[in-house]
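In this view, the complex is presented without one of its protein chains, the others remaining in place.
So that you can tell them apart, the chains are marked A, B and C in the order they are listed, and the count of residues begins at 1 in each.
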Amino acid sequence: MADAANYKAIGTRPIRPDGIEKVTGRANFGADLNLPDMLHGKVLRSPHAHARIKRIDLSKALAVDGVYAAVSSADFPQEVTSSLSINILARDKALYHGHAIAAVAARTPRIAEEAIELIEVEYEVLAPVLSLDEAMQENATLVNEHLRTNDEESAPPSNIASTQKFERGDVQKGFDEADVIVEEAFRVPSAHQGYIEPHACVATSNPGGRVTIWCTTQGPFEVRSATAGVLAKTVSDIKVIPSEIGGGFGGKTVVYLEPVAVRLSELTGKPVKMVMNREEVFRATGPASATLCKIKVGATKDGRITAAQAWLAYEAGAFPGSPVGPGAMSVFAPYDLENFLVEGYDVLVNKPKVAAYRAPGAPQSMHAMECAIDELAQRLDMDPIDLRLKNAAKEGTVAPYGPKFPPIGLVKCLEAAKRHPNYATKPEEGVGRGVAVGFWFNIGMQSSAEVCVAEDGAVSIMEGSPDIGGSRASMCLMAAETLGVPYETINAHVGDTESTGFCNLTGGSRTTFATGLAVVKACEDVIAQCKARAALTWELDVDQVEWQDGRAVPKPGVNIDVDPLSLAEIAKTMSRTGGPLLGRASLNAQGAGACFSVNWTDVIIDRETGKVDVKAFTAVQDAGRAIHPAYVEGQMQGGAVQGLGWALNEEYIYDGNGVVENASFLDYRVPVASDMPMIDCEIIEVPNPSHPYGVRGVGETPIVAPLAATSNAVRDVLGFRINDLPLSPPNVLAAIDAAE
Amino acid sequence: MARVVFPDHLHRFTQGTHELEVDCASFRQLVRVLEEKWPGIESALSSTAVAIDGQIFQDAWFEKISPNSEVFFLQRIEGG
Amino acid sequence: MTKIYVSTIVNGRPEDVLCEAHQSLLDLLRDEIGLTGTKEGCGTGDCGACTVLLDDRLVCSCLVLAPEAHGKEITTVEGIADSQDGLHVVQQKLLEHAALQCGVCTPGFVVAAKALLDKHSDPDEETIRYWLAGNLCRCTGYDKIIRAVQDAAQELATTK
Partner (left out) sequence: MSNFGYVAPTTVEETLSVLKRATDQGQRAQILAGGTDVIVQMRSVDNSHRLFVDIKALRETNEVLIEEEQVYIGAAIPSGVLNENATLKTLLPGLLESADLIGSTQIQGRASIGGNLCNSSPAGDTIPALIANAAICVIATSEGIRTVPVENFVTGVGRNCLVGNEFLLGFQIPRPSTGTGDAYLRFIPRTEMDIAVVGAAVAVTLGQDGICSHARVAIGAVAPTPLLVDAAGVALVDTPVDEEALRRAAQICSDASQPITDKRGTIEYRRKVVGVLCRRAGAIARDRALSNQ
């Protein structure tokens, strides 16, 4: 692996290839496509959090002038009984307030909206299950009467879908050895991904059963398979064209509208467009789990952790599948522990099915652990970074979830934090500081890339990872570095499911790592072809030619007097040397490389109103290698502010009937520009050995640490801890009043 | 013999067995051995990630396993 | 149902369209005129993705009824770049600072930031942050957007 200093393209900050389209309004997002003769679909949603559906009568809606079709779950293949299918349109029960019940397609959105109100649904209203405590009780009302814990047939039905357990050493012995033990319980509320672009799609089907879907998604291939699954079609029936995507953060990894739009299109023979409004996004699409995490951690006087124990319960929503697994696997990941026990519970409640949200599962469990570690540091009178350094996982540490860590950057991040001027400068009187560590596994998975060289040497990359955060720029930079040609001669395109090889979704911080790897390999394929063409031109053997700075040259010692051939020169004559230059690669990338971060924040608190103001925030994070450092910082800063929002004000507020009371950007309070300070970043580079340029995923780790960093900073100001999030003014003021 | 560790969600297939020593040379062989011992586990393993000597594979198949290897089955990580 | 005639000037070009009274200016721009650069993020004036200039005043186009546009001049993101001079300095600086990730909020930020710089030649960080508080961005954490606007202000000051 070359030293960072030797790179020409990697590490620079050029303008992204799709930038001009996006600042001039030309880029087409999910709702921007209109087709001739197109209809508009709208969804009728359940007004009850839990109800048996006795009857659905679509006839009055169908009778409305301008309505072309109406569907309920009865119009979908009944043999498909996946959670996905039942989430898209309820079957026998409405499982949460906002659960889709039926849909219509009409000439205008307005007609569709008025028509869905004419659909008659007879409900038998059931008591909803709305909290972990309630759901986990014996004899609790059941969200799903057929669900048994861990699919154990002999067990009674339960709201606990599955359990997790990780264990090492002897926890009791470890606690016996401890001089100090911290034991606390922490609640984190449900938070929404809050992407600015609502879900949207257009579907059209032809009489032969072929379907085309334009939609905003993190994964067009996953939309294809999910839609095929729900409709009992084969994936070859469906083509998915991804639009530009207006944010996802995990929330656009699942489908809600697409199968419904396809069915409506099949029934009407016309294209059908469906766009959610913001209220639907909040009520019916994936928030992150609300959680209860209990942590017990013990240490000796000198700060060595002797044992740690976690009990984690995650709300899954109305279907199994909360990220309690990754939550349990990440809770102790930053620490080298001899003795630990982690138990996790995936719990059904009558709320929307949770979806991935940036490092899914980790922010909640690690909030608990990082608060407990801070508490431990307080009681041991140790610097919180020193305490973490003393116990930090490093290369060779066996991670709590099993494997040994390859090279990781936690220690370097902690050391960099300790040295950082923002940390070295002590906070002023009245200002509190909180530190926390973040972690995410990162994933590899499947990617494909093609690299085409035009007759003038211009390079175009075709890949399948929707670009949410500037990944096209990273692909072009890696291609520029590999090929040795200027960044400006390269463009990158995100293809549809029929124009590019299979590619898993943009998520899990995998795009720059895995799709980047495919791009690098496809470029190497182009280089191999160029060398062969040069060898042909020079009448040499191919192994007598090498690629240097974007040009084919004879290897040292080959006795021939020729000018090097640049990519452009080889391209100019490609018709005579074998036809078009086209490199390709497809792979299932392994070794994504875990990503650690250290964050700290300085806050002040208005003790009379309970308002917490963030004065400063610093993020230090291991990027492996920052391909486009500005977009790496962008991930760090964006994740930091999402985490701060979750810590301070973001939460789902339910009434007693399971209705979300704050389903709007007015009352679901994501941070606005004036709430936030600048987010200072330091990128650490501990190269990932599994990537030719050392890339690690960077997208998810940034949201993890801010939750506990904020809690710890508030504790620093107040002198006592508020365990539960959000640290909203009413909660903070109530805690101050209670403490007085 | 490689050391193989099963997480909770596989215990209903392994009849509660948490850890096992298995003689095998590749992941594919390991799966065959386990399926023979506990019929039905193969389909569960196909949706589970595995760490072989510290390296995580979301979809393992022909990866080599040596006599002193450690094999951890773990939940697949998805991510946002 | 009677359609209402609306005569308006969008990005300097006269547009005569028919609309319904309940439609918004945003619907008019996107669905009737075909300018989809202006985005809908919430429909309730809380996100700013639909920001346009209406007679030189910043508004959320989702909270203006389409017929209200009659006789008015509208500038959308599509009208910010100059066909002669290319990108507006705000657009250029957003690109240079990597101040957009997904880019769906960007049209609103472009229009709002341009309006700010037309009004204040030398805004401080706090002024910029409060002026742009009605434009939600979920990707960037605002840092690079604020820096881009500061840089744009500086560039405008030196070229004036």
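Note that a contact is a pair of C-beta atoms (placed from the backbone, for glycine too) under 8 Å apart; a residue touches a chain by one contact, two chains touch by 3 or more.
Nothing here was measured: the structure is a model prediction, and the numbers come from that model.
By the touch rule given at the top, the unshown chain touches A, C in the complete complex. Between the chain not shown and the residues A:S190, A:T227, A:N649 or A:N723, the one that touches is A:N649. When the full complex is taken into account, the listed residue touching the unshown chain is A:E661, out of A:E152, A:D456 or A:E661.
Across A:I10, A:A31 or A:V64, the single residue that touches the chain missing here is A:V64. Mapped onto chain C, the interface with the missing chain covers residues 1-2, 4, 20-22, 24, 43-46, 48, 51, 54, 57-60, 62-65, 67-68, 70, 112, 115-116, 130-135. Where chain A meets the chain that is not shown, the touching residues are 64-66, 110-111, 113-114, 277, 279, 608-611, 648-649, 653, 661-662, 664-667, 669, 671-672, 674-675, 728-730, 733-734, 737.
In this section, only the chains that are shown with their structure count from here on.
The distance from the centre of chain A to the centre of chain C, with each centre set as the mean of the Cα atoms, comes to 29 Å.
Annotation: 55 Å between the Cα-based centres of chain B and chain C. For chain B, the set of residues touching two or more other chains is empty.
The multi-chain contact residues of chain A, meaning those touching 2 or more other chains, are 193, 248-249. Across the complex, chain A is touched by residues 20, 22, 30-31, 34-44, 46-47, 49, 76-78, 80-81, 87, 91, 94-98, 100-107, 110, 125-126, 128-130, 132-147 of chain C. Against chain A, in their complex, chain B makes its touches with residues 5, 7-9, 11-12, 51, 53-59, 70, 72, 74-75, 77-80. Per the touch definition, chain A reaches chain B in the complex via residues 150-152, 162-166, 193, 248-251, 253, 323, 325-326, 329, 356-360, 401-406, 440-445, 507-510, 588, 590-592, 699-700.
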